[in-house]
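Only one protein chain is missing from this complex, and each of the others stays in its spot.
Going in written order, the chains are labelled A, B and C, and every chain counts its residues from 1.
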Amino acid sequence: MTATDYAAACLFILGGIFFFAGTAGLLRFPDVYTRLHALTKADNVGLGLIVAGLVLQAESWLVAGKLLLIWLLVLFAGACVAHLVARRALRKGIRIWTE
Amino acid sequence: MLIGLLNIDWGVITIMLPLAGGIACVLWPAMSKPAGLISVTGVVLAIAGLGWRIMENGTYRHAVGGWGAPLGIDLFADGLSLVMLIMTALVGLGISFYAKRFFSPCDAVRFWPIWLLLLAALNALFLSADIFNLYVALEMTGLAAVALTALTGRIDALGGAMRYLLATLLGSLAYLLGVVLLYHDAGSVDIATLAQRIEPNAAVWTALGLMSAGLALKTALFPLSFWLPPAHASAPAPVSALLSALVIKASFYILLRLWLELFGAFAEGVSMLLGLLGAAAILWGSLQALRQTRIKLLVAYSTVAQIGYLFLIYPLALVSNGMAASMAAYLAFSHALAKSAMFLAAGNLMQFGGHDRIADLDRAVQRLPLTVAAFALAGVSIMGLPPSSGFVGKWLLLDAAMSQGRWDLAVVMIIGGLLAAGYIFKVLGYAFTQAEVPHDARAVPAEMEWAALLLAIGAILLGFMAPQIFALIHPDLAVNASEAGTVWTA
Amino acid sequence: MTNAFLYAFAGIGLFVLGLHALVVHAHVLRKILAVNVMGSGVFLVLVALARRSGEATSDPVPHAMVITGIVVAVSATALALALMLKLAGKSGEAVLPGKHND
Partner (left out) sequence: MDGIIFLQWAFDAVLGLGLLWLAWRALNSSDLFKAIVLFIAFGLLMALAWVRLNASDVALAEAAIGAGLTGALLLAALARLETMTDQNVSGVSAHPAHPPSPTPAGSRFSRGLLILLLSASTAGMGYAVWSLPSYSTGLSMDVAAHLDSSGVSNPVTAVLLNFRSYDTLLEMIVLLLAVLGVWSLDGLPPQPEKPPATVLETLSRFLTPVFILVAAYLLWVGADAPGGAFQAGSVLGATGVLLLLSGWRPRARLMQWPLRLALTTGAGAFILLGLLTLLLEKQLLAYPVAQAGRMILLLESLATVSIAATLAILFLSVSSGHKMKTGKEEKE
């Protein structure tokens, strides 16, 4: 294994931790808004780290470009869908959780 | 010139022509009816051409894509496939001429493209030599049949179609799982290749069970027949005729083909089970038919009973006397003609009285003599009275049962015949008597009456054609069959 | 490569789970889901078993068959959903009318 492989492995593990945290938040947070927050934030960063790791290992710039494109699309779609879910929840009158 | 005609690949034409016709109907809805009639007539001619070719050159094989099995898909036709194709073409032609007058312009636009694609699916199915290709053809047949069942949009038709769709999907998936096991056991989906490689092991036995169960469900073998009466009785009359005459024969044909080529050699015990279920179907279906108060439900339950006869072939003819293919094809053909005539006649009675209550038929015989004659002639064949084709087919079964000492099955067949006489005379009786409340009568177009009558006459005439049909399938056994065909004159 | 058998067994499990749901549930939408799960199970068995001889041989024929199967499944699902909607529109509920000894 080369140094880039070790760096990539570190990025994967770090990304995995973010996914884990996001999932834990999704399961444990009290209402739909905080869950969305946990999900989109953590998943975007998590996926970003994993994509970064894969880019390090990519064989060509074309592959690296495609990987980045995937990340950008997920970011964009995730933001839009989170917005839609939150708006629908607000319209339905779901209260925002306060302690 | 004639040799040139012989060289045309008629088998491919029988599939591509109705496909092209169906697509033409989608593109130009206004042309649906002429496109439909031209395609169906063309299919009849193409099948005549294919039959001629098979008689001249022996079995037909066409490697699609030029690859050949096992890599590619082969089309294949022998006598058995040919008889099924002839059945599809002739019954389809009769029903098409009936449908030409039956459907209103707006229903016709929906009926023709689906019917043409169904016809293509049936032809593709009878011509396929590849078990995965058979799955695709089976799904095509099923979806088209369900779409046609729901055509009226009435609530009973929708419920019947929904139940039918779920049953047919379940049957296809069970069949597909069998295909999966056979492919992984023998490394091919070509029937001829499989036949060389298959040995009775656990995977093959499981495939046998799954495929038999799935196809029996699609053929509506008792007790898997729960979906048939609501679907066949609620569909429009020409569609009921198509479903009962042709669509259930498709899955029956696949099952028979698999048993003849792959499973028959070692699965004698299972064939006994299929025979017993067939016997149960005869009794249960006939009794239910006798209890019905509506013609179409009565005819639908009669189909359940007649399917039973088809399955008696498994214990009686598959192993012992090698006549299974010809007997099955002949019985299926005979039932297709008689049952389509009956459903079309029932459709005429419904159009005429606006209902299909048996008790209120109100002297239909005086006002629709041709229709009642069609029902009666078809009934003669269903009951198995000479000289109809139903008689020849059932006599052969009875003969096989007695010569093998299967008195139980013989008794069931005789009871089934008596019950059939009961339910058919029940309808005919009311057709001769006056109802308590007189009804308005609407005119029925002459073509619709003649279509039913001609199909019924076909069911009788087929009785005289037995030697020819048998010779198509078993040239070497033709002598046997000609004795059978002439036995009633003795 | 015994992992292939793992997926094949999962496929059989899915087939049986779907069959159970198809028989037990009355609501048509559940029955449609059940048929889809059964189909996924069959496809899984088909592709998984093609890998049982190891990584080296990748048989493309099952893959092509499964793609065919997925397209057939979505067609059937669409028809079933449309039928269900029409039935519910007429009868007010999406269950099969009238039990016929089933």
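Methods note: contacts are C-beta pairs under 8 Å (C-beta built on N, C-alpha and C of every residue); 3 or more make two chains touch, one makes a residue touch a chain.
All values reported here derive from a predicted model rather than from experimental measurement.
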Problem - Partner chains on view for the chain not depicted - result: A, B, C
Exercise for the section: Taking the full complex into account, find the residue in B:Leu50, B:Ala99 or B:Met140 that is in contact with the omitted chain. Expected result: B:Met140
Handout entry: From B:Leu117, B:Leu173, B:Ala345 or B:Ala401, residue that would touch the chain that is not displayed
Key = B:Leu117
Problem - For subunit A, the residues touching the chain missing from this view - result: 73, 76-77, 80, 83-84, 87
Handout entry: subunit C, residues in touch with the chain not shown (by the definition above)
Key = 3-10, 12-21, 23-27, 29-30, 32-34, 36-37, 40, 43-45, 47-53, 55, 57-68, 70-79, 81-86, 88-89, 92-94, 99
Practice task
With the missing chain put back, which residues of subunit B would touch it? List them for me.
Solution key: 9, 12, 16, 19-20, 22-23, 26-27, 29-30, 32, 62-67, 70-73, 105-106, 109-110, 113-114, 117, 120-121, 124, 132-133, 136-137, 139-140, 143-144, 146-147, 150-151, 153, 177, 181, 183-185, 187-188, 201-203, 205-207, 209-210
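The rule we apply is simple: only the chains that are shown with their structure count from here on.
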Exercise for the section: Please categorise the chain-chain contact pattern as a line, ring, star, complete graph or other. Expected result: other
Problem - Rounded Å distance, subunit A centre to subunit C centre (Cα mean) - result: 31
Problem - Separation of mean Cα positions, subunit B and subunit A [Å, integer] - result: 57
Practice task
Calculate how many whole Å lie between the centre of subunit B and the centre of subunit C, each centre taken as the average of the chain's C-alpha atoms.
Solution key: 28
Exercise for the section: Going through subunit B residue by residue, note those that touch at least 2 other chains and give them in order. Expected result: none
Fill in the blank from the handout: Going by residue number, subunit C touches two or more other chains at none
Handout entry: Residues of subunit B that touch subunit C when the two form their complex
Key = 132, 136, 139, 143, 146-147, 150, 153, 155-156, 158-159, 161-163, 165-166, 169-170, 173, 176-177, 180, 183-184, 223, 226-227, 229-230
Problem - Complex interface listing, subunit C residues touching subunit B - result: 15, 19, 22, 28, 31, 35, 38-39, 42, 45-46, 49-50, 52, 62, 65, 68-69, 72, 75-76, 79-80, 83-84, 86-87, 90-91, 96-98, 100-102
